[in-house]
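First up is the structure itself, then whatever we jot down about it.
Of the protein chains in this complex, one is absent; all others appear in place.
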Amino acid sequence: MYGQTFAAWRRDAAGPWHAYTHHPFVARLGDGTLPRASYLRYLEQDYLFLIHFSRAWALAVTTADTVDEMRFAARTLDALLNEEIALHVATCAAEGLDEAALFAAEELPQTIAYTRYVLDAGHSGDFLDLLAALAPCVLGYGEIGLRLAENIAENPYADWIGAYAAPEYQRVCHEIGALLDGAAARRLGAAADASPRKGRLAARFAAAARLEVGFWDMALAG
Amino acid sequence: MYGQTFAAWRRDAAGPWHAYTHHPFVARLGDGTLPRASYLRYLEQDYLFLIHFSRAWALAVTTADTVDEMRFAARTLDALLNEEIALHVATCAAEGLDEAALFAAEELPQTIAYTRYVLDAGHSGDFLDLLAALAPCVLGYGEIGLRLAENIAENPYADWIGAYAAPEYQRVCHEIGALLDGAAARRLGAAADASPRKGRLAARFAAAARLEVGFWDMALAG
Amino acid sequence: MYGQTFAAWRRDAAGPWHAYTHHPFVARLGDGTLPRASYLRYLEQDYLFLIHFSRAWALAVTTADTVDEMRFAARTLDALLNEEIALHVATCAAEGLDEAALFAAEELPQTIAYTRYVLDAGHSGDFLDLLAALAPCVLGYGEIGLRLAENIAENPYADWIGAYAAPEYQRVCHEIGALLDGAAARRLGAAADASPRKGRLAARFAAAARLEVGFWDMALAG
Partner (left out) sequence: MYGQTFAAWRRDAAGPWHAYTHHPFVARLGDGTLPRASYLRYLEQDYLFLIHFSRAWALAVTTADTVDEMRFAARTLDALLNEEIALHVATCAAEGLDEAALFAAEELPQTIAYTRYVLDAGHSGDFLDLLAALAPCVLGYGEIGLRLAENIAENPYADWIGAYAAPEYQRVCHEIGALLDGAAARRLGAAADASPRKGRLAARFAAAARLEVGFWDMALAG
């Protein structure tokens, strides 16, 4: 749905992708039965996640090949660091957690695994390797938001769902899908399917989807 | 003038700093006698410089220790990539150079030396090492702008001078000076003068100032 | 025991350090009751660990400040990549696992978390930050080897224990302890205790020790 490159990676990672997007944490967000403690654990670790995810988009600025790629990554960094994190801080503040407390929270292994894996994809590979590791979070949330939004009457997590189902977020997903397609065309050519990098890129995407599963597991266990 | 850390580095690099800020290119910008061809050469290479300088501020986002340091670096990246480069593109367009032509221009060795040196300071060292290499450009332009602005009647380069003498740019310089002081305090402690890193940091600052001299030389020779 | 810097970090991380060096996996290696399946799981993931740990020592070469620091890191890289991994491959081959199978094994989240955390310490900080994340593995194994070697009669894991208790490995530990002391003196000065970086460096060391605990947990669970 968000471009051809995403569609191909998603298809190759069908198992992990389903496990991620249909995880019990997601299902219980969707039907409103998620325990508050799990949600708070998620929010706390997601704050730390967003810090390092912002760093990964900054890394993308340094590995872009064109000014347009640079600008896109810089805009995403800005949206994360100034809007998404601010939203997070506000939500957490309403629950009694201030930003200094969030920043000082102990980062759990699942958060470390996911965020540092993404950063290393950028350090060890090129812009496209980094995007393959960044894509599951952004686009998976778009998919989850849309699906859960079909039925959210009386759900205490309606705001969360609404944010990712919103046209603004969906537009970002489509733009990122187009960024992936452009970045892939620029590096793999028209016959991306014939590229020897195909397997490694799909493997990165699948690995990031599996790390999302671990992240949900951690929140549910909390 | 822009904080204590800058003052100390500037003092230790007195020779290169003077050679940079009082370079013939600068003097002739100031009295309006700079040949147009030199100015255009400068603009062309400065576009490429700004691309890589933006990358260096993005790298700073990835090496920051606090959310405030991250936000500052991200804001500077945004200002460079969206405002300063746009200004540049507009100036160049008025001279008949479009952005694609700028991006495709051959990057000269002096531009490569300076920009990649700064990036390597960030890759091989920490946030403070990177700032020591980033500071001469930002703060030197502030100093040059202020000095030249004292006397700019009838100068064809009045716009350039005015941009760096302007209160907005001077405010940025003071903020960056405060960023340097905070970053130094956070990594070297109150007694920065006693830190074993003092010499290396000052050497990075001096090296970047010398690379500015090479950049002006290149533009004058063009 | 392996220098002053290590002693200070170890003291500050007393809890995680004990949890790591006295983990049930270690205890059962020591009394010979560790299930073979756990040992094999450990060997498989440790192969992947060593690949990325080698990459981290290569990263150290790129962030060193002196030729001696570079040579030390390069020598360690060589020892890991050519001797330690070769030993590993031989041990695994004896168990029926060839190197291609090892390289293709799915990297588990605990392995990802630990290795990418270490690499990110080097990318986001300086040489000393990287060493703080590298030290727990090298020196903890030295400590564990020595302690377990006091009583290894009839133990099926005597070879593993003997390798880390051996004078050659202990000499490496002392050399790395001296490297840490030199690197700290060069960056923090004589009064390392007064450095504002003290807390962050100790936190990195502690985080790596906790990630060692996760690694043992994973192997035991396998």
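Per-chain residue numbering starts at 1, and chain names A, B and C are given in the order in which the chains are listed.
Operating definition for what follows: contacts are C-beta pairs under 8 Å (C-beta built on N, C-alpha and C of every residue); 3 or more make two chains touch, one makes a residue touch a chain.
Because the structure is predicted, anything quoted here is derived from the model rather than measured.
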Displayed chains contacted by the hidden chain, counting the whole assembly: A, B, C
Contact partner of the left-out chain, one of B:10, B:123 or B:198: B:123
Residue of A:5, A:63 or A:76 touching the missing chain in the full complex: A:63
Contacts of subunit B with the absent chain, listed as residue ranges: 55, 107, 109-110, 112-113, 116-117, 119-120, 123-124, 207, 210-211, 214
Those residues of subunit C which, in the complete complex, touch the missing chain: 51, 54-55, 58-59, 61-62, 66-67, 70-71, 73-74, 77-78, 81-82, 85, 99, 103, 119
Residues belonging to subunit A that touch the chain removed from view: 62-63, 65, 123-126, 129, 185-189, 194-197, 200
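Methods note: only the chains that are shown with their structure count from here on.
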Partition of the remaining chains by touching, absent subunit B: one piece
Greatest separation from subunit C - chain, by CA centre: B
Chain centroid nearest the full-protein CA centroid: A
Proportion of interface numbers common to subunit A and subunit C (over half same, under half different): same
Between subunit B and subunit C, centroid-to-centroid distance (C-alpha), Å: 41
Subunit A and subunit B, separation of their C-alpha mean positions in angstrom: 35
Per-residue overlap in subunit A, given as positions that touch at least 2 other chains: 55, 119
